[in-house]
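Working notes, structure below.
Here the complex is missing a single protein chain, while all its other protein chains stay put.
== subunit A ==
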Amino acid sequence: MHLHDFWFLLIAVLWTGYFFLEGFDFGIGVLTKLLARDRTERRVLINTIGPVWDGNEVWLITAAGATFAAFPDWYATLFSGFYLPLLAILVCLIVRGVAFEYRHKRSGERWQRNWEHAIFWCSLLPAFLWGVIFANIVRGVPIGPDKNFTGTLADLFGPYAILGGFLTLVLFTFHGAVFAALKTVGDIRARARSRATVLGMTSGVLAVAFLGWTQAESGNGRSMAALITAVVALAAALVVNHYGREGWAFACSGVAVAAVFALVFLALFPDVMPSSANPAWSLTAADAASSPYTLKIMTWVAVPMTPLIIAYQAWTYWVFRKRIGTQHIPAPAAH
């Protein structure tokens, strides 16, 4: 295996890790309006991800930074080409992060309600837009001979991309509902489970449609395996969720999220940004990669660090393993 192939794999792992983790964060954000009945329940949901959302988001920063270091052309074409959707995602991530930290810092009704709207919309929109972006990456966008995106914003919102957006939105919300069932106690836990059933079935339909379309257009043998894994994992998640095995349900929904992105990356390889204008202008992993020296150094950093990071992040989840219910939510601060 070439180093640039290894780095393609590592980038795929980083993005997949990001969606596995922030997927349920986004889902929880969406569920603050779809599941919670009042402010205390909203706080229960927000606090299930309170200690971890920031660490989850670093997977994005690392995925983007590693793409910059390992595949400068991929990074340059992707970020300048998908300018406005990425701008929207940035704005949402900024507002959402601040909303988590600031919402409880004042007790005014309007203050808290505004931040709660922010948490909902700024979770929903990125969950949708990431799907749109990755659908476009795998299917190809107009890229000129100078490696720059030549299309318009409308080119990014074709039916296939919108389907991809809905898939990630619903799938992440499902993943979030399963996570909520795993992390809460009381009434909200039961409702999270029944909401998960509906969301899981919808994700299943969307997954079959989007992944089937992807497989038909740009698939190969390996991506077929990912497709089957995704569908089986979704079905399994629904079954075990029905029987109240919440830990297993979360594992299955996580596998489903991972398999969806595995399919995208498997279908993409060896390209990193296919050009819909002319296949000869597509960016491949080999062409877009940094020099072997840089890749070697990055490998020396990434290979020992990644397991360490996973270990201490896992430890965080263990420290905060206790389920949260409405009884655990302290009264709002007096001032």
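Basically, contacts are C-beta pairs under 8 Å (C-beta built on N, C-alpha and C of every residue); 3 or more make two chains touch, one makes a residue touch a chain; residues count from 1.
The working rule: contacts and distances are computed from a predicted model.
Per UniProt, the protein behind the absent chain is "Cytochrome ubiquinol oxidase subunit I"; the candidates were "Cytochrome ubiquinol oxidase subunit I", "Small integral membrane protein", "ABC transporter permease" or "Fe-S-cluster-containing dehydrogenase component". Taking the complete complex into account, A:T77 is the one of A:T16, A:T77 or A:N136 that touches the chain left out. Check A:T214, A:S275 or A:S290 against the missing chain and you find that the one touching it is A:S290.
Think of the hidden chain as still there; on subunit A it touches residues 43, 46-47, 50-55, 57-58, 60-62, 64-66, 68-73, 75-81, 83-84, 86-87, 90-91, 93-95, 97-98, 100-106, 144, 146-150, 290-291, 293-294, 297-298, 301-302, 305-306, 309, 312-313, 316, 319-322, 324, 327-330, 335.
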